[in-house]
Every structure is written in structure tokens, then in C-alpha cells.
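Encoded as C-alpha cells, here's the structure I'll be asking about.
Removed: one protein chain of the complex. Kept in place: all other protein chains.
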Amino acid sequence: MSETSARLIRILLLAFLGVWLFFTLFPFYFQLITSLKPVAEINRMVPTFWPEVLVPGNYAGIFADPGSLKALQDSLVVALANTALSLFLGTLAGYALARYLKGPVGENLSFWILSNRMFPPVAVLIPMFFLFDNTPWGTDSYFSLIVLYLVFNLPLATWLMMVFFRDAPVELEEAAYVDGWKPFQAFSRITLPLVLPGMISVAMLCFIFAWNEYLFANLLTGTNVKTFPVHIPTFTQGSQTLWNLVMAFSLVAMLPPVVMFILLRRYMVRGLSLGVVKG
Amino acid sequence: MARVELDRVNKIYRGRGIEVHAVRDLSLAIEDGEFVAILGPSGCGKTSTLRMIVGLEDITGGEIRFDGRRVNELGPEARNVAMAFETYALYPTFTVFENLAFPLEVRGLERARIEREVREIARLLEIEDILGQKPGQLSGGQQQRVSLGRALVREPAVFILDEVMSHLDAHLKFRMLFELKRLHQRLGRTMVYVTHDQVEALALADRVAVMSNAELQQFADRDALYNRPANRFVADFIGEPPTNFFDARVVGEGGEVRLVVNGTGLAFRPDGQRRAVLARSGAREVTVGIRPQNLGIEPPDGACERIEAEVDIFEYLGETAILALRSGERAFRAVASPRHRYEPGTPLSLFYRPRDVMLFDPATGDFLA
Partner (left out) sequence: MALLEIRGLCKAFDHVVLDRLDLDVEAGEFFVVVGPSGIGKTTLLRCVAGLETPQAGTVRVRGTDVTGLPPYRRNVALTFESYALYPHLTVFENIASPLRARRRPAEEIRRKVREVAKLLRIEHILDHRPGEISGGQKQRTALGRTLVRDPDVFLLDEPISHLDAKIRHELREQFHHLEELRRTATLYVTHDYAEALSLGDRIGVMGPGGLVQIGTPEEVFERPRSLFVARHLGQPTINLLPAALRREDGRVSLELEGCGARLPLTAEQAAALSARTGDRVVLGVRPHHIALADGAAPADGGLLEARVELYEPLGAKGVLLAELGSTRLHVLTPIDVHFRPGERVRLAFDRSAFLFFCPERGVNLVD
């Protein structure tokens, strides 16, 4: 390839990247400046893209509001508990599927498990409401959300963990048995560390789903428990939406997954590629 | 058909402040129709060299010419080189026939012609009976032949083989060596064979380019590599078991020169030609190299000298045997007949011809005589 055409392709690629970056980053920028604007400036017909005044007070308001803090706390409890449960059960189930159910039975079973995830959630909305209404904890509880989210996260976690366990060589476990380790010891000392990157990726996916889920949370909970997606609509008062608070609050709500992602990114990428590279 | 020239070719990989000089000032001229092997341990630059010849890697410095024409700027498709890979790289969903036909279909040949050429190649490689099968059903040797066939069917000017035997078991590898050599004799194409296995390289190639540390060490035929290795690296790398090396002092003068190995009872006597080289250089220290094949329990015909040692291990290998020997703290090896087993600890006399004593410069490792 000649020098000039190589340069041309480079320029085109950079231009495309620029457009793409604008489309993906602009909403975040607009969210950020909106969260720092006073209400009056937001309501102007021609929106300002460079804020005239910055009002950090919106954030102070969020942190001073017990309702907002409670929402964040509820979200954190539900998402963390659900992630932990999904990961624990998914890891064990995935391991069993990978090691003990090979051939067509395991193949079909694992696909059936994954297909639960493809079920349209709305279809089970009403039955779920009645189901949880009959538990001692009722619908409006941590329990209901944590268990309900398992319906979506557990199949995914099981299936992904099964893929990761399949990629972890059986021979290493066998070597551990020969070394004298008993099956569970071999599992926890040898196999588990190997799929740790995968587990972290699974944890991230589960956490993000549970953190952002709105539909079920809105229907089942709202008084005792109120996760942040359900809390956001309360910033609308009558015909007035307090966009500055909505944006400030949602920015704060973005922080936990983002921080988690940054901290674990290194492992997560490795985990995802562990499954991709093979085959 | 093509004559391939590499003229002071360099390859430097740059990234994140690190610079790796993978190939340094490599010059090679491969004659039209010649079978050349590029041999070296992993990381010696042989794969980078091959990728530059094929056109998969750009050339940092120097020039590669095919029949005198510079090809540095040409992509692999324009160079008319074919390559067979270590991993076969067969298309798993295609039958053997489709695998072989693919390079021809890409060039838009008509159906009947493709059919004819594929059959011809299949006959040459004796894979006609498996044309309908998929690669997954084939043995390693068959896959290897299909992979060779796919490269051959294009009638390339230069045919490049990258470690194509390394996955085959010993019996099959042996058969394939003969097949490949016969194939080359029949086709008369320029072939470049890249390998880390000296046995394969010596068996197949007219000439072997030995590489180490990004540089060409020697480009010569088997006799020269074996008897006049350019340096200690080549002497060590070529030959199995590897050459024995001893650091020795030059003692005595004229016809009485002895090379006394420190810390042992060993002393070698070189022949007149080597004595002359030593006298001319005035060296007091020298590295002595002697091949295990040239140390024998029976005295050879003609002039010979002897050394004394003790048996450490007797390795019975069927056709032959290897003696691991010891003198003082120095261990070395000799090749012996398998007919008689020697117990560890047995004292032995070993004979060698003074002209088989190789001398190397102890500092640079260069071949002296």
C-alpha cells in the first residue's frame, strides 16, 4: 500500500472517530452542565451550551435530602445483595453444568437456562406482584427485589460462568486431585482463581442490571424500599421538572457502577476475552 | 520461479519506548530453484525474516528483490509467494477439494480448469482418496499434505514453509521429510523452509542459513556447517548430540603442542594444519570443540590420538548408543556402538582423529581452524 493512501485512510478513521466521540460524549456533557445550572437558565428556550453561572448547590441539595440518600442506599443494598447471590449460585451451577453435564443434555439445559433471560419481563409483571404479596415480607421489601432480580441475573450468571469453567482446563483440577486435594479444595484453590476474571465480569453485569432496573422496582416497591430509578420521578413537581436536580442526582447515581468499572476494568477485560479468544 | 535476494535487511519493532531489533543486516541470496532452510532457536529472527519475504511485515531497512526486482512495497498478493503454516490453517467447513480449490476460485478460474489442477496436485501429494473429506476427519499427516497442496496449487514463484513439521510425530515427520524432498526435486521451485529443528533443516535444504540473536551466523551447505562451523554457536546448534566444548591451555610447541583442559586429565593433540593456525595466532588459550561422533571406543583408520575418561551413563538407543563421560568435573559425550553396555564408573580410552579437533577463539567464539 502506498504512503498517501495509508495517510488518507488514517485521516478518514480519525474523522469518523471524532463524530462518534461527539455523539457519545455530548449527552454526558449536557447532563453535567445541566446539573450545575440554576433552574432559570435551564428553562430558557435557547439552551446554553456553556453555562453562565455554575451552581454546585444542586449537589449539596441532593446530599442534604434524606429521600435521595435513602434511595441510593436502597439501590446499593438491593444491587449488592443480588449480585452476591447471583454470583454465588451462578458459579456453583455453572461449574456443575460445565463439568458434570456434558453432551446434548447439558447443552440443552444450559440453553434453556439462558433462554429464561430472553423472556419478556412484562409478561411476568402481574404474577410476580401477587407472588411476592403472599410472602411474609410483602412486595415492598428488599427481599422481593433481590429475589426477583435473580430471575434475570441468575440465568446469565450461570450461563457465563459455565462458559468460563469450560475454558478452565479439567487437567488442572486432576493435577490437584493427584496432588492430594479433595474435590472442593481443588475447586476453590485451583479452578476458582482461574475464573476470577470471569466472575468479576459477571458481577459487573449483574450489578448494573440490578442497579438500573426501573419497571419492577416501580411496580413492587415505593414506600418502604425505593431504589434510585424510582426516586428520580419525584423530582417532578406538578408541571415543573427540576432538571438540575434530576441531572445532579443521576450523575451521583452513575458513580458506583462507574467507579466499580474503573477499579475492576483490568480484570473484566481479561475475563471477557477469556471466553472470546477460544475457538 | 524466482531468485530471492535479501540485501542488508533490517527489522526493528518499536513500541512504548522499547525497540527490538529482530533482524540485523541480513543478506542472503537464494538461487532460483534452490531449497534453503532458515534455522535458529525461537526468537532468533527467522519468523520475522520469513514474514518480510512473504510481505506480511514491512521492512525497516534494506531491500528484498525477487529476480532483481525490488518488492519492498508490494503486498503479499502481488509477490506470488505461497505459504504453508505450522498450524495447517485449513478451512474446517470446506472439504479437502474445496480447500485446494479456494486459491484458484479466488483468482476466478473456470470450473473445469480448477477441477483439473486440484486433481493434479492431489495426485502429486497422494491425497486423491480424501478429497471429499473435511479436515477434521484427517490425520495430522494428511492435513499437512492438504496444507502443502493448497500452497502448491497456486504455482507460486517462491514457496515458503513455516515450521510445517513441528506437530507431526517422529515416524510421520520422517516420511514427510522424504516426501517433501522428492516434491522439491520434481517441481524444482524455490523453497524456503523455516524451522528450529536442525535435523529437518539439514535433511531438506541445499543450503542452511543459521540465525541467532537477529543475525545470520552462517549460510552454507551441510558439510561446511558440520566441519567448518563459523562459530561456537553453529557448532553447538548443528549436530546431535551437541558438540563437546573444552576451555584449554596451549602447552608445548611445534609438533608437541597439546591442548590441556583445565581441571581434568584431558589433553587434545591437533593436527599440523591446526597447529600452524595456533602458532600463527600465538594464542595461549583456546576453546576445543569435538563432536561426540568423532570420539570413539574403537580406534579409527589412520592417525589417531586418545583421551581417558570414566563412564557416567550408558544410553542404549537401539541403532546407536551415547556415552555420557566424565573426566574430573567435566562431563562430555561420545557416540558408541550399542552392542556392549558399559557400567557407570568403567574407565575407557576414547580415540579421535587430530583433524576432527575444532578450535574456537575463547573470547569471541569464532572458528579458528
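Note that the chains are named A and B in the order they appear, and that numbering of residues resets to 1 at the start of each chain.
In this text, a contact is a pair of C-beta atoms (placed from the backbone, for glycine too) under 8 Å apart; a residue touches a chain by one contact, two chains touch by 3 or more.
It should be emphasised that the depicted structure is a prediction, and the values quoted were computed from it without experimental measurement.
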item: Listed residues B:K11, B:H196 or B:R232, member touching the removed chain; value: B:H196
item: Sole contact to the chain not displayed, among B:P103, B:G239, B:P270 or B:G289; value: B:G239
item: Sole contact to the chain not displayed, among A:G18, A:P169 or A:P233; value: A:P169
item: Residue, one of A:N108, A:Q185 or A:T236, that touches the chain absent here; value: A:Q185
item: Interface residues of subunit B (partner: the chain not displayed); value: 41, 169-171, 174, 177-178, 181-182, 185, 196-199, 202-204, 222-223, 226, 239-242, 292-293, 313, 315-320, 322, 324, 335, 338, 341
item: Residues of subunit A in contact with the chain not shown; value: 169, 171-172, 174-182, 185, 190, 193-194
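FYI, only the chains that are shown with their structure count from here on.
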item: Cα-centroid distance, subunit A relative to subunit B, in whole angstrom; value: 55
